[in-house]
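Only a single protein chain was left out; the remaining protein chains are all shown in position.
Right after this comes chain A.
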Amino acid sequence: MPKRANSFPEEVLEYVFSFIQTDQDRSSISTVCKSWYEIERWCRRRIFIGNCYAVSPRMLIRRFPDVRSIELKGKPHFADFNLVPEGWGGYVYPWIAAMASAYPWLEEIKLKRMVVTDETLELIAKSFKNMKLLVLSSCEGFSTDGLAAIAANCRNLRELDLHESDVEDLSGHWLSHFPDTYTSLVSLNIACLGSELSFSALERLVARCPNLRSLRLNRSVPLDRLANLLRLAPRLTDLGTGAYSAEWRPDVFAILSRAISGCKELKSLSGFWDVVPSYLPAIYSICPGLTSLNLSYATIQSPALVKLVSQCPNLQRLWVLDYIEDVGLDALAESCKDLRELRVFPSDPFVVEPNVSLTEQGLISVSEGCPKLHSVLYFCRQMSNDALITIARNQPNFTCFRLCIIEPKIPDYLTLQPFDVGFGAIVENCKNLRRLSVSGLLTDQAFDYIGTYGKKLEMLSIAFAGDSDLGLHHILSGCDNLRKLEIRDCPFGDKALLANAAKLETMRSLWMSSCSVSYGACKLLGQRLPRLNVEVIDERGHPESRPENSPVEKLYIYRSVAGPRFDMPGFVWTMDEDSALRVT
């Protein structure tokens, strides 16, 4: 190799590269020259794949021979709301099977919205002796039997997180499969499990794991068991309680308070199912240290909530039900000046009339009183353009703004106008906005504003909005950094998509359901853009059995270097050059 002034030995470069962690930076250095590409690919240890169908396991392994940490995402986000039919895909087994032989030293697996089977979990347990971290976020397809295999075999496991997964609960005894010699647990999140755990196994596990810092129990763990567990793990920083209810007894309360106050490092609390308000003061002693509080299952009323949050001056994240009401959010704005993230969920989402006094005023208060607030998810029943303009002016630092006005297509309740101007103010003022969900009555003008000002927008969610293709065209042609676009029930059709076809290759994915995109347009897109997978999802049968101009039910378009997938169910078709010929 010719000597160059800036040529270093491989080992030196590798050492330098080890300081470069983000995917973007890694990607950049790999494009400098061939030798850097080679060195980089041998020493890349962490992989993030935002869409499991964008690349194949074989391609991954061929390029990166020694990966220790992998993160994979499967189904599109709207799967969370049951818009993706059962059986659509997102199977992780092929990935695990390929990595079992290629990456025996794999330490971390993080999966989101993927189908994980017991067979998969057994393979993980068997294949990766060094498995330290397993996060299954919003996954499904496995049971407690699979968890038993993990418990029994993963001797080095530090973190097991079943975050919001849908697990088939066969028995609570899987916990007993952690051997008595197993002591490395640092973090356990089993809040999503439905059935009862083996409490004695849980207590023994907690007792023998001195490094346990995060424990999120499920609803079945009764309050009287909590004190014991906390005494066994006083160094917890993150606790998810089980059901927070019991018959009122002063001695039980005293024991619980003492146990909780013994956990001096607690920063984060969650759980709180079935809250009996008289037991809430048991947590008061650690409230000043709390940075994160999830009360989104707690059906407690505003006064109790106010009492609680006013004792948490260091709160950074609050998730709560709309029982907090405007008055509670006023109190929050007064007390929690360090608030960064707020989520307000609806307690009764399916009634038209409001059951609580939560309006746009609550959001105005927090946007005014909490200077660090940058992420909001807010469900409410009324909103006005004036309020949105005020909120945008109060808080130009929003990075994530998700507003869900519960009734689709309702206008500004004061003026009866659409919310175009209001959301326009949000995107214009909030120059760092990366994620936006809109709702209420909106015309194409709203999307003109979003396209004009939403230059940093990466993810946009739209439902029951817009008038015509022009709306979609504004977004696709204007939002330079758009990565994920998800749309449902909007009158957007072929013209905007075909006019902006090239844009789709710069995005991770586009989801459109109950819109007006025709089968003919889907075929055209699939044929013209080979690096896109254009998938038509239609449970009414093959789209060939309907006219070309007939709209498809659902459409999922994503860029991929792996070509069309082969694990599709009978109601999904990929549009490509051959699609016109294939009639299954």
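In this section, a residue touches a chain if its C-beta (ideal position, glycine included) is under 8 Å from a C-beta of that chain, and two chains touch if they have at least 3 such contacts; residues count from 1.
By our rule, contacts and distances are computed from a predicted model.
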item	value
Among "Small ribosomal subunit protein uS7m", "Auxin-responsive protein", "BRISC and BRCA1-A complex member 2" or "N-acetyltransferase domain-containing protein", UniProt-listed name of the chain not shown	"Auxin-responsive protein"
Residue of A:406, A:450 or A:572 in touch with the missing chain, whole complex considered	A:406
Contact partner of the left-out chain, one of A:296, A:397 or A:500	A:296
Residue in contact with the excluded chain [from A:59, A:254 or A:351]	A:351
Options A:159, A:326, A:448 or A:494, residue touching the unrepresented chain	A:494
Touching residues on chain A - with respect to the absent chain	78, 80-83, 164, 166, 172, 192, 196, 198-200, 220, 222, 224, 246-247, 249, 252, 273-274, 296-297, 299, 345-353, 379, 404, 406-411, 416-418, 441-443, 461, 463-464, 467, 488-491, 493-495, 513-516, 518, 520-521, 539-540, 546-547, 549-551, 553
